[in-house]
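Of the protein chains in this complex, one is absent; all others appear in place.
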Amino acid sequence: MLTLASDFGSPYPAAMKGAILQRTDARLVDVAHDLPRQDVRAAAFWLREVLPYFPPAVHLVVVDPCVGTDRGVLAVAADDHVLVGPDNGVLIPPAAAIADTVAVYAVDYDEPASQTFHGRDVFAPLAAEVHEAGVGLLETDGRFTPTDDYETVTFPEPERDGPTIRGEVLVVDDFGNAITNVPGSVLDEHFGRSIRIDGEPAPVRRTYATVSPGQRLVTVGSHENVELAVNQGRGDEAFGVAAGDAVELTLTSD
Amino acid sequence: MLTLASDFGSPYPAAMKGAILQRTDARLVDVAHDLPRQDVRAAAFWLREVLPYFPPAVHLVVVDPCVGTDRGVLAVAADDHVLVGPDNGVLIPPAAAIADTVAVYAVDYDEPASQTFHGRDVFAPLAAEVHEAGVGLLETDGRFTPTDDYETVTFPEPERDGPTIRGEVLVVDDFGNAITNVPGSVLDEHFGRSIRIDGEPAPVRRTYATVSPGQRLVTVGSHENVELAVNQGRGDEAFGVAAGDAVELTLTSD
Partner (left out) sequence: MLTLASDFGSPYPAAMKGAILQRTDARLVDVAHDLPRQDVRAAAFWLREVLPYFPPAVHLVVVDPCVGTDRGVLAVAADDHVLVGPDNGVLIPPAAAIADTVAVYAVDYDEPASQTFHGRDVFAPLAAEVHEAGVGLLETDGRFTPTDDYETVTFPEPERDGPTIRGEVLVVDDFGNAITNVPGSVLDEHFGRSIRIDGEPAPVRRTYATVSPGQRLVTVGSHENVELAVNQGRGDEAFGVAAGDAVELTLTSD
């Protein structure tokens, strides 16, 4: 199985699929091709949430704002999974979510004729080759060199000051739910009550439809982070936040 | 074969696919993941139009505004097809379009840790299990209880008063065609002539390119309903209508 994830939109992913299918008849599964564009941290977040649900696979990940520069190429082994993509940090959080220990390999590759589409000309052929040969290729083929010198992505930590937690909106999903970096566990004692978000009260609930359509709520999403939502509406608009914005939670006793 | 339909956008459907592929190597076919958001009636309309074209399959459908509440989970057998999804009506019109008689089963399930993503944690595993075991599982496994107490979706009926038909726009497709609830048969005697839409004349034609680019027309779409269209343009904009709007057809003899 070979999964594909990118920020390419359409139709560039099809060229990657063609290049892969020239080399393997692996099952292909699209993860997403509309990852937030050239946003390595957001891509790492989403792949961390999604890739661990897959059975062992080669995961091709191309969110690559520095395509064509001297940024490296990585293959990362995580249990029986291998992630293939650019050395910009995007692979590390999902690999760490798949396995407790990961092995990172720098990959020697030849610069292709075009310096703008490594997805098609470098990453897709590499992923197909790893799929065909198996994860053992990383240990036996001279083009793969174990390394601990690679980029990674870290997510900001929320800051707590008594009842106040200062966090950040990491991403907004397609429903408009604003997903923060605040762990859902801070809400454990507050379900059924209210807290304040940026000073304004909002009810804490386990799911959306426990408030009326159009009403705001604070909940814990499937990613186990605090999210700001609206039942059958958009949380980002109702709370006035976007990815990257600071958000302040105040745990009140009302 | 296992089809997937949702209003999830991206990348949540990939988590469902991973959860399925952990349990079965069935062929997966995406029907759509951009069904009108949390709009059960529109989703039921589209699935009624599309699912009957498939060979026997398990159809996973997750348009589920009441996720995490006490709404039930259904498996619906229709010939050799099984539809799996929430008990909110979305499964019934497509099941009825597949087979003359359908058998509806309420499904016992354990509430998962997260109450916001039953697509991944309840419906996907259930669909995979039904696919692996076959439709017979619904008759033999104690978790499936035949029921005639379930939600359904009905589409509004148009009202006819002599030459005037008062209908409603059910959905607008991605081309901008406004698809009404009025059966196409009302136009049988009017092709090549004009009728009035909300008082304004519009030609009745069998297909788009029989009028000039940019011109309005009334036609019968592949769903066999009256639709308001523009050749190489958007009917919704030209006729000033959106999903849910009333529309009045006057069958004139000019």
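Labels A and B are assigned to the chains in the order they are written; within every chain, residues are numbered from 1.
Here is the rule we go by: a contact is a pair of C-beta atoms (placed from the backbone, for glycine too) under 8 Å apart; a residue touches a chain by one contact, two chains touch by 3 or more.
Given the structure is predicted, the values throughout are model-derived calculations rather than measurements.
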- Option from A:T69, A:T145, A:T164 or A:T252 whose C-beta touches the chain left out: A:T69
- Check the options B:M1, B:A26 or B:A243 and report the residue that touches the missing chain. B:M1
- From A:F117, A:F175, A:Y208 or A:F239, residue that would touch the chain that is not displayed: A:F117
- Query: What is the set of chain A residues that contact the non-displayed chain in the whole complex?
  - Reply: 8-12, 14-15, 17-19, 21-22, 25, 28, 37-38, 65-69, 114-117, 120-121
- Item | On chain B, residues whose C-beta touches the chain left out of the figure | 1, 3, 5, 27, 29-35, 46, 49-55, 173-175, 206-210, 219-222, 224, 231-232
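FYI, only the chains that are shown with their structure count from here on.
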- Mean-CA-position distance for chain B and chain A (Å): 31
